[in-house]
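Following: one structure in structure tokens, then a few remarks.
Left out: one protein chain. Kept in place: all the others.
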Amino acid sequence: MELFGTAGIRGSATERVTPELALAVGRAVAAAVHDRESGIDGGGESDRGDSDDAENTDAATEPAPEVVIARDGRVTGPALAAAMEAGLASGGVAVERAGQLPTPALAYASRGRYGVMLTASHNPPADNGIKLFRDGSEFDRDAERAVETRVEAGTSPAAWNEWTAPERVDTLPGYLAAVCEYAGEFGADLDGLRVAVDCGNGMSAPATPTVLRELGADVVTLNGNVDGHFPGRGSKPTPETLADLRAFVADADDDGDDAGFAFGIGHDGDADRIVIVDADGEVVHEDTVLAMLAERYTRESDAADPVVVTTPNASGRIDERVRAAGGRVERVRLGALHEGIAAVREAATETAVDTRVVFAAEPWKHIHVGFGEWIDGVASAAVIARLVADGGLDGLREPITERPYRKVSVDCPDDAKADAMARLGTALPDAFPDADVDTDHGVRLEFSDASWVLVRPSGTEPYVRVYAESDAVDELIAEAKTVVETAVGSVADATDVD
Amino acid sequence: MELFGTAGIRGSATERVTPELALAVGRAVAAAVHDRESGIDGGGESDRGDSDDAENTDAATEPAPEVVIARDGRVTGPALAAAMEAGLASGGVAVERAGQLPTPALAYASRGRYGVMLTASHNPPADNGIKLFRDGSEFDRDAERAVETRVEAGTSPAAWNEWTAPERVDTLPGYLAAVCEYAGEFGADLDGLRVAVDCGNGMSAPATPTVLRELGADVVTLNGNVDGHFPGRGSKPTPETLADLRAFVADADDDGDDAGFAFGIGHDGDADRIVIVDADGEVVHEDTVLAMLAERYTRESDAADPVVVTTPNASGRIDERVRAAGGRVERVRLGALHEGIAAVREAATETAVDTRVVFAAEPWKHIHVGFGEWIDGVASAAVIARLVADGGLDGLREPITERPYRKVSVDCPDDAKADAMARLGTALPDAFPDADVDTDHGVRLEFSDASWVLVRPSGTEPYVRVYAESDAVDELIAEAKTVVETAVGSVADATDVD
Amino acid sequence: MELFGTAGIRGSATERVTPELALAVGRAVAAAVHDRESGIDGGGESDRGDSDDAENTDAATEPAPEVVIARDGRVTGPALAAAMEAGLASGGVAVERAGQLPTPALAYASRGRYGVMLTASHNPPADNGIKLFRDGSEFDRDAERAVETRVEAGTSPAAWNEWTAPERVDTLPGYLAAVCEYAGEFGADLDGLRVAVDCGNGMSAPATPTVLRELGADVVTLNGNVDGHFPGRGSKPTPETLADLRAFVADADDDGDDAGFAFGIGHDGDADRIVIVDADGEVVHEDTVLAMLAERYTRESDAADPVVVTTPNASGRIDERVRAAGGRVERVRLGALHEGIAAVREAATETAVDTRVVFAAEPWKHIHVGFGEWIDGVASAAVIARLVADGGLDGLREPITERPYRKVSVDCPDDAKADAMARLGTALPDAFPDADVDTDHGVRLEFSDASWVLVRPSGTEPYVRVYAESDAVDELIAEAKTVVETAVGSVADATDVD
Partner (left out) sequence: MELFGTAGIRGSATERVTPELALAVGRAVAAAVHDRESGIDGGGESDRGDSDDAENTDAATEPAPEVVIARDGRVTGPALAAAMEAGLASGGVAVERAGQLPTPALAYASRGRYGVMLTASHNPPADNGIKLFRDGSEFDRDAERAVETRVEAGTSPAAWNEWTAPERVDTLPGYLAAVCEYAGEFGADLDGLRVAVDCGNGMSAPATPTVLRELGADVVTLNGNVDGHFPGRGSKPTPETLADLRAFVADADDDGDDAGFAFGIGHDGDADRIVIVDADGEVVHEDTVLAMLAERYTRESDAADPVVVTTPNASGRIDERVRAAGGRVERVRLGALHEGIAAVREAATETAVDTRVVFAAEPWKHIHVGFGEWIDGVASAAVIARLVADGGLDGLREPITERPYRKVSVDCPDDAKADAMARLGTALPDAFPDADVDTDHGVRLEFSDASWVLVRPSGTEPYVRVYAESDAVDELIAEAKTVVETAVGSVADATDVD
């Protein structure tokens, strides 16, 4: 069973992420946590399943490992949280109920313990999901697999006298204070900076506006009441769903009076994502936002070798700005920023250079490594606001070259993907002989004018994706698409023959 | 000491409405409640202070009277609530902590018991205040005086074994459901009606948007995150503080697409007040809103003699619409709607007619008598939305004639007010011989073209106020002002001579 | 599946009454409650399963039915309560968390709604269980069957937007006050009556001592700290497990000083059962306790035809005292007191007589009908204390004749029970021709000297039970046992032949 996707477990609360599943996952997590804490399966190793009796005896006198549970504002959250609690408590781990939180606040609360976040992020209101954290980071694949295996096999309750009684905790104030303190290291005092925040009725509502107000901003919110029906707009922040915010910001600016906003912010349902809207109501390209932050973090780092980790679909403008600031960029497949960070660090142990990851991000999702190793849209809001207060949004964008960007999909059956990609590994370099080629995550071609093409198979749908960014993007993507179609066609034909 | 003003106790939380005062008031309320419950001072009678021992003994075995405490979102609320709780619990009444609530929700929760609301309504964030309720209604003057007397004298704690331990209650869901059920009796299904609600970071945030969404509206909120700093706008909803809402609604409409709003709603900090904004972003005159509701409630009543209670400063357009619907209007001084309701009912007991109060309101503050006897801006939002869904806002306004309205103040020392008003009781009728005269609350002149003038002394400042509504309002008010100045002048001169 | 036994669902928390089962039962209860509330299956009728669409639509706008959840002090309680909560909330009923409560307090809280009690009563600490209540009464067999059927079939979650968010409630104080008020109607003021209460670390701890102290007793507790490990003694109060209490009470009395106790009280884990210990440390026979209460309730009733309902294994001394007080006794099978009460009431509707059930009880379990229709050991403690304060325990026992009582078991395979009992229906009357015979619940023989024999099959074990009470109990039971063995033997032989 493939329980975990790229964003944890996610789906319909009545059909997939049901209380029954939450209970089973809770029990499985409890077992996995116990095994890890008693040293049975260490960092990333697979579960060997055999436990040493002597160790178990020692473990019995140890305090139970702690797991903190939070949920976003979805209607199905309380029942799922109760089921998760039942699974964990009957699995013998200590449970702390944190109630409603943004995902990054739960991640923060999971430092030094474990965390479970019940959220479907930007999915529709009928969905829900489960994200697992250890010490501030999402579970890696091995840890997820350890849970998956136990869910499949079924996990029995702990002995009755090891069951625990959940306690309530209130962790939001500490998180908000920590964000304020962290952001205070960058940019300038907000000093009345006027910002509009569209919380989309999600969990940013009790977080981002409070943080910005504490930092000195003059904040107006849209959809700042938490409501699991997401009545104000879709929970995913897109140019379309942010139409109200964009009009609100743009029109305020049109009036020419003091009511103009410096910029606008849109979050998703659990506040890990952020979208920035400029004073004209236009969405700032997500890669441009990445480039701003990447440049600043690189520039402020005192490491000899500052590194920014990002994903193959992220624009070359990031590389440009990071290089300009004296750093370098490493790419890792989508949804695997943590692995990228770990790889950079691993590699650095073999050198004498002071290599440090200063920022890790995919579009809309930012890991502020100096603050913590989770995706944090609230911290992004705070840091960006302070940077804007310092140099203005236009000033931040000015050095960034935004080339046209496009994405197309080529039909490709799942079972033909591997062969097609293998073929493209040579076909694309052949078709674009001037390009530098990188085949670590799909095939990425970089050209001397900073144009690039990326071809990679979709992880969830029967497509091969083609991304390109170039001043002549239409021609570039058309050319690449032809190569891809040819490769897929010949493979698919071959497949059909079988 | 004049503890209670027209809106309960209100002022700076650090200088006037301090925890010390809250503790003292809590103790005094406890004593007053005990006396009332044991029959020592019945409805409105003053405290006679002598208690029958036998009765006291009986009272000891009775369960303690219950007081539910809530607060709005102000920063000073939790400490004041704790102090109030300490005063009540050490005074021997059972205390229920309801946490943050809109004032009308606390009033609803006070049915069958007592209630204390900590709110300064639309005052600035540094203020706070105390409102007392019994069985859904605010304390009347006698009840307030009973508390005032005890605060002045100091009230000892109850015997140690009568102190109580506060409990938490969650009363909001029941209130919201009740509002939905009540509003469902009027107008039409909202069916996607698009409404913008500016909660002003106040306590309407968890109430009005939820109610409207439950009723089927498509709701977008401004400043829907509760924040006791009121960062989004001033807590008092005025055309100026509602500028963002007005622009937001108007601009959405300008686009001509589906995103237009049917109307907008602005609340004050504790959701007793409501302001309506039309699709053009213009504030609908508060008297026009009263007239809409008054007409509808009158029309839907099956009483033989439906009565609307309002205040002298409310426009004649209310009278017009109520008369058109087959009812009549009674006026009572500002801040005394409850006394007006009581007076109408008292008078009705002496007749055989089926007289019924169907609505009572002053500008921005509506008592939906069929729902409960408290000012309720959330219920107003729900009922108005259903009326708009039925006939459109323009349709509701159409029959209402909005004449120009003005208000001026004439300087008048406090100690000269009584003589001045006495003199005006004859001077004004003399000056306006065509007018019908009513001297129940100040001097009110009504003309055959529905124009009117009201002259009354301010309750809190050294002025005599002159209000007028007329197609020729400037001339009318100028003429009236001259009469008032003459009267005040001659009185003041006389006063000076003394 | 036979989910419900005579005392609800009960068994090992790790193997039988697991969180998984609690979740499934919660979901099933939610569905059953919804159907009942929308009129699909009325009182006791079986589930017809077909729902009228129009009704469902109406139901959607109705507030969700309420279910209050409590648990006893067992270690496995919090996790099971969370799972139950998850099942109920995702089944679309409103959930109120009452925390730890005695079972009778949960029953009290279930008036006007539904209730779920997580308790295994007097079972060992590794067990737990589920009892369901509606409006103060345990579910009857039909209602249990409706849940059973749904658990077997599996019940889907409600639509996502019907899921609910549990709320906390604090219902214990109201219950304690109600017990005090009720008991106050009987006997005399406690006025320093010295009582020892052994709470057995169970849920009587926050109830019985408080009630007795409020009523004026001087209370000392044993094992009054709630601890789900039941460290002080077994959770079932027997002469053996109450050894500490008995010695404590007896020794205090021996000293001859003021420290003597009027009597002692022992409760089981969830305070539905009560055992009385006299000042000599001897357990008062459970039937004698029943007789005391039965007589008093009969005597104090102003009904023309007061009825006490009890079970076949209860002693004739009850009948003697009830008759002496002017009432009559009706018997119903063990565990079915509610059916007995209902049957008496049903029969009474066909007569003109003022028939009223004044008390219903089986040994150790008392339903104080004037207080509520649940088994209530706390109310028993309060009423008995007030009766003792009035006439002394010896005075209460004095009129009651305690004849020797014995119980023996005869081996009998489950599948031979029916035939054996059929045969005994004639064999026993033949063997005891002087006796009056009643075959409503097993075969009961009553003799003119108040001796009696009861023969009935065990509901849970492979035995036929023989009970007898007589001044010559050894002879009587030996004689009856012989008849039973013969009957069982011949049946078993016949069975073997097959």
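Going by the order they are written in, the chains are A, B and C; count residues from 1 in each one.
Convention: contacts are C-beta pairs under 8 Å (C-beta built on N, C-alpha and C of every residue); 3 or more make two chains touch, one makes a residue touch a chain.
These figures come from a predicted structure and were not determined experimentally.
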- Task: Can you work out which residue in A:Asp170, A:Glu185 or A:Glu240 touches the chain that's missing from view?
- Result: A:Asp170
- Note on the structure: Only one of B:Ala89, B:Ala146, B:Val284 or B:Val464 touches the unshown chain, namely B:Ala89
- Sole residue of C:Glu37, C:Asp142 or C:Asp227 that reaches the chain not shown, by the stated touch rule: C:Asp227
- Which positions on chain C touch the chain that was left off? 199, 201, 205-206, 209-210, 213, 218-225, 227, 229, 231-233, 243-244, 247-248, 251-252, 255, 259
- Note on the structure: Listed in rising order, the chain B residues that touch the chain left out are 12-14, 18-20, 22-23, 27, 75-80, 82-83, 85-87, 89-90, 125-126, 156-161, 163-166, 229
- chain A residues that touch the omitted chain in the full complex: 61, 63, 167-170, 173, 177, 184
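Assume only the chains that are shown with their structure count from here on.
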- Message: I want to confirm something about chain A and chain C. Since they are copies of the same sequence, is their interface symmetric in residue numbering (over half shared, so same) or not (under half, so different)?
- Response: same
- Between chain B and chain C, tell me the centre distance in angstrom, where each centre is the average of that chain's C-alpha atoms. 54
- Note on the structure: Expressed in whole Å, how far the mean CA point of chain A lies from that of chain B is 48
- Here the gap between chain A and chain C, centre to centre from mean Cα coordinates and rounded to Å, is 56
- Per-residue overlap in chain B, given as positions that touch at least 2 other chains: none
